[in-house]
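Omission of a single protein chain aside, the complex is shown with its protein chains in their original locations.
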Amino acid sequence: MKKITLFLFLLLSLNIYASDADSQYKELIEELRCMVCQNQNLAESEAPLAVDMKQKIREMLESGKSKNEIKQFLSDRYSSYILYEPPINKQNLILWIAPFIFIIILSFMLLRRYIK
Amino acid sequence: MNKNTFIFTVIFGLMCLFLFMGLYNDPKKIESPLIGKQFPKFKLNDLYLDITLDNTSFIKKKTIINVWASWCLECEREHSYLIGLSGNKEFDLVGINYKDQGDDARGWLGMRGNPYRIIISDQSGDLALDLGVYGVPETYIIDENQTILFKHIGPINNTIIENDMMPILVENK
Partner (left out) sequence: MIIDIGFIGYFLLLLGLMNCLFLLTPKFVSGLNLSNNILLSASKLHFPILFISFICLIVTFVGEDYSLDYVSKNSNSNLPLIYKISAAWAGHEGSMLLWCVVSSFWMFLASKYSNDLPKSLRTNFLTIMGILNLGFLLFVVATSNPFARNLSVPIDGGDLNPLLQDFGLIVHPPMLYMGYVGLSVVFSFAVACCFEKEFKKEWAQWLRPWVLASWSFLTLGISLGSWWAYYELGWGGWWFWDPVENASFMPWLMSTALIHSVIASGEKGMFKSWTILLSIFTFSLSLLGTFLVRSGILISVHSFASDPSRGIFILLMLAMLIGGGLAAYTMNSKKFVDDNDVNIYSKEGFFLLNNILLVTATFTILLGTMYPLVLDILGLEKISVGVPYYNAVFIPLMIPLILLVGYVPMLLSRISKNKQILQLLIIFLVSLVLSLLFSINSILYIVGFFSAVWIIINIFFDLFLYTKNSVRLKSRMGMYFAHFGLAIFILGASVSENTKVEKELVLSLGETTTIGSFDYKLNKLEEEKSVNYDAVIASVLVSKNNSIVAEIKPEKRLYHSSESAMTEAGIFARLDRDLYVSLGNMIDDNKWSLRIYDKPFIRFIWIGTIFMIIGSILSIRYRKKTNE
């Protein structure tokens, strides 16, 4: 019951917060990898390439491109290595579903063994 | 050995194997998604002449495309190899001057020699972005139909030319 209430609240709040261009920009540069750095995102990096990319992203957002279009644009050129959120595709299926399978198996094993 | 033990042994063994192979893996090497795709459309100025270059400026040959800049120290290291490649009739050699001042670039080439047939001046870095360039120098090979066949990040040298580039450049001849 508690969880359901919480969930309902979550759903409600989902609709309230539509994001504007500036926050979209911030979200984007935090989700994209700086290709020349060691594990930094674009927001953190001041490498010249990162600065160029941020500029490009800003321009694309201003010209009305959506977040997903921009991500697609960049990963077409720089490979999905640039995305900190791995795309859900055949290759990454295990990455996304294994946690669920794991928790089910583990619960099954432990609960069956210990709860009488 | 029961079933569970067997499964865990296999998983454990696989993990060790992967970690072992990981030791001989270069984590910095990233395959370009553009291999096999068309060279991007562009319309940019020539570095020397007051003319516009676009995709029709390539000739019907295999073409090496080298991205460079006068401010790039690594470009210095590969320059003599590019000069060495420039005499060859089998393929074409085109430069992309990346985020550079025209005068600096021309001065730099004046000192060291110009190996390129034409040089595309990409001051804004737009073409480079379309190519997924993330560090100069980078070297590409495209075929007669402008399909990208090869990409190398960093300076080229004899080993790379002999082992990786030449087989692509002179195949089926």
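Should a chain be cited, it is by its letter among A and B, assigned in written order, with residues numbered from 1 in that chain.
By our rule, contacts are C-beta pairs under 8 Å (C-beta built on N, C-alpha and C of every residue); 3 or more make two chains touch, one makes a residue touch a chain.
Computed from a predicted model, the values in this text were never measured in an experiment.
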| item | value |
| --- | --- |
| Hidden partner chain, touching residue among B:Asn25, B:Thr56 or B:Asn145 | B:Asn25 |
| Hidden partner interface residues of subunit A, rising order | 2-3, 5-6, 9-10, 13-14, 16-17, 26, 30-31, 33, 38-41, 43-44, 46, 79-87, 91-92, 94-96, 98-99, 102-103, 106-107, 110-111, 114-116 |
| Sites on subunit B contacted by the missing partner chain, in the whole complex | 5, 8, 12, 15-16, 18-25, 27-28, 30-31, 33 |
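The rule is simple: only the chains that are shown with their structure count from here on.
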| item | value |
| --- | --- |
| Contact set on subunit A toward subunit B in their complex | 35-36, 48-49, 52-53, 56, 75-81 |
| List of subunit B residues in touch with subunit A within their complex | 30-34, 99, 125, 129-132, 134-135 |
